[in-house]
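With one protein chain held back, the other chains of the complex are shown just where they sit.
Up next is subunit A:
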Amino acid sequence: MDIRLDAISHAYGGTEVLRDISLEVPTGRIVCLVGPSGCGKSTLLRFIGGLERPSAGRVLQLGSPPEGCLNPLTYVFQDFALLPWRTVRGNVSLVLEDHGIRGARADAIIADVLARTRLTDFGRALPKQLSGGMKQRVAIARALAVNPAVMLMDEPLSALDAQTRELLMDDLVGLWARQPFTAVYVTHNLAEAVRLGHRIAVLSRRPGRIREVVEIDKPLAERGYADPELEAARQHLWTLMREEARAADEELIDV
């Protein structure tokens, strides 16, 4: 299932946030949205998943979601959004219960996604016992459990420290290599974007417009830490963003 953003514009009150965004998210690819803070990239992600409505333009699904898909558009949030009163298993089973999946069928799905995120031994742990990286892996396991057509990842690594971020990036690459998924990945971290993105859309500062879409053809599995080719791409992205980021940083916030 592909996603197409068709001329999306948005304004909060009198403040224009996004202007005329059109973008394709093809199946099996990771599309990264990067841009200075406050450029509306997270807002755009909320439009894609239907959590908010744009003032103008449409988000279109092309084709139908795959067989057995419980929740086609599934988020992974920056703050993990785990229920603190449920165990790791309980947090995953939460999203299955509403689809009437219980008992042995639920156990099979939970065992599978926990194995894929290397959490098999932590099924009974409560979120408060887990490190940040593990919490985000639980959130990813929960997202995988509903077999999404498109994963909408809102700065999933931004709340983590640098080492954990590297590890989790490897995990995401591993997950994708075993079973390619479609994702829209919002980040302000260019290293993440060049490591995980097949296509990187650079947004300008508010009102956000697409400045450039950069394609990186190198397969995910071959992209290593401090890869010179990726470094060049990152340099290029940074020259695109640098002035925007500075200007965005010096803007007054008027709410």
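Points to keep in mind about this one:
As a working rule, contacts are C-beta pairs under 8 Å (C-beta built on N, C-alpha and C of every residue); 3 or more make two chains touch, one makes a residue touch a chain; residues count from 1.
Please note the rule applied: contacts and distances are computed from a predicted model.
Among the names given as "NADH-quinone oxidoreductase subunit D", "Glycine--tRNA ligase alpha subunit", "ABC transporter permease" or "3-isopropylmalate dehydratase small subunit", UniProt records the absent chain under the name "ABC transporter permease". When the missing chain is restored to the complex, the residue among A:Leu94, A:Ala111 or A:Leu175 that touches it is A:Leu94. Residue in contact with the omitted chain (choice from A:Ala81, A:Ala108, A:Leu167 or A:Ala247): A:Ala81. Residue-wise, the contact with the chain that is not shown comes from A:Val146, picked out of A:Val146, A:Leu172 or A:Ala233. The missing chain lies against subunit A, touching residues 49, 51, 70-71, 73-75, 77, 79, 81, 83-86, 94-95, 97-98, 126-128, 142, 146.
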